[in-house]
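Please see the structure below; I have some questions.
Just one protein chain is left out here, and the rest sit where they should.
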Amino acid sequence: MSMTEDTARPKRPSGFWSYANPVKFLGLSERVLPTLWVLAAISLVAGLIWGFFFTPDDFRQGSTVKIIYLHVPSAMMAINAWAMMLVASLIWLIRRHHVSALAAKAAAPVGVVMTLIALCTGAIWGQPMWGTWWAWDPRLTSFLILFLFYLGYIALWEAIEEPDTAADLTSVLCLVGSVFAVLSRYAVNFWNQGLHQGASLSLDKEENVADVFYFPLLVCIAGFVLLFLALVLYRTGTEIRLRRARALQAREARL
Amino acid sequence: MPDLGKYADTVLSAYAVSILLLILLVVLTLRQGTRARRTLQEVEKRSKPNA
Partner (left out) sequence: MKALLRRDLMLAVRAGGGFGLGLAFFLIVTVLVPFGVGPQSELLSRIAPGILWLGALLACLLSLDRLLALDWEDGTLDLLATSPLPLEAVLSIKALAHWITTGLPLVLAAPVLAVLLNLPPAGYLWLIVSLALGTPALSVIGTFGAALTVGVKRGGLLMSLLVLPLYVPTLIFGAEVARRGTEGMQVMTPLLMLAGITAGVIALMPFASAAALRVNLR
């Protein structure tokens, strides 16, 4: 009797993949979220205060260099959010874990806000340097295009009623969009190679950022990463709950 | 407030916009989350009246 029981029971996914189970995922997020929120708040506040109050001015850019503590982390997260959505979409398409599809859906609004912050801080930073409120600098333009990709992705989720269909279509869009996002990056660089040669906001990686700027920047980046994780974890939980509520309501309607 | 010099408006508006957007995101996220929790609780209660 015990032998047939063992062979009849399906193998439970272990380790990381066990969190594909919505209930286990919710359990994990409830345990982890409070710490995550607190850590995110601490590093964000500490990093911004350190950067804003306790760093010197740049000899070329004056006090505007302080914008780096918002612009760089948000730009990084804007890209990383999309990358996470890409991976989550692939996991959904291949392994059909609903938690993965919902995680991608949950990450998109966070990514959009990060992109918006990167765009606004980039434009504001550029204004005294370039004399205009917006300049079609290749980096900023690429982020503008990324913003449009985010909007399209979110709009498609909202437009499709059937959740699994929406998950499938948005995943395909995310894949195709990723390819075109990379293509657009090269196209935009090509398109704008004549202008703003030296004045692009590449303070973060190309130039050597002095230590005195670098460490507060690291703390801010950590803060943004932790905030992203907390938000996505929380929002995925929300999506899971909404999905379960909808399923129960559908069952009610049928009875 | 450190001496931001002639770029004070620039830096302060950049910080203001970013922090505002982050706060908006967090607030909306939390509101949507609590509402979802409540909805699920109500629906679950309805579907398990004997619990």
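Per-chain numbering from 1; labels A and B assigned in written order.
Please note the rule applied: a residue touches a chain if its C-beta (ideal position, glycine included) is under 8 Å from a C-beta of that chain, and two chains touch if they have at least 3 such contacts.
On a predicted model such as this, the values are computed, not experimentally measured, just so you know.
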Omitted chain - touching chains that are shown: A
Residue, one of A:A40, A:I124, A:V188 or A:L242, that touches the chain absent here: A:V188
Sole contact to the chain not displayed, among A:I145, A:V219, A:L233 or A:L248: A:I145
Contact partner of the left-out chain, one of A:L26, A:A46, A:M76 or A:L173: A:L173
Touching residues (missing chain, whole complex) on subunit A: 145, 148-149, 151-152, 155-156, 159-160, 165, 168-169, 172-173, 175-177, 180, 183-184, 186-188, 190-191
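Everything below uses one rule, namely that only the chains that are shown with their structure count from here on.
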Mean-CA-position distance for subunit B and subunit A (Å): 16
Interface residues, subunit A side, partner subunit B - complex: 48, 52-53, 57, 62-64, 66-67, 70-71, 74, 109-110, 113, 116-117, 120-121, 124-125, 127-128, 227, 231, 234-235, 237-238, 241-242, 244-245, 248-249, 251-252
Contacting residues of subunit B [partner subunit A, same complex]: 2-8, 10-11, 13-15, 17-18, 21-22, 24-26, 29-30, 32-33, 36-37, 39-40, 43-44, 46-47
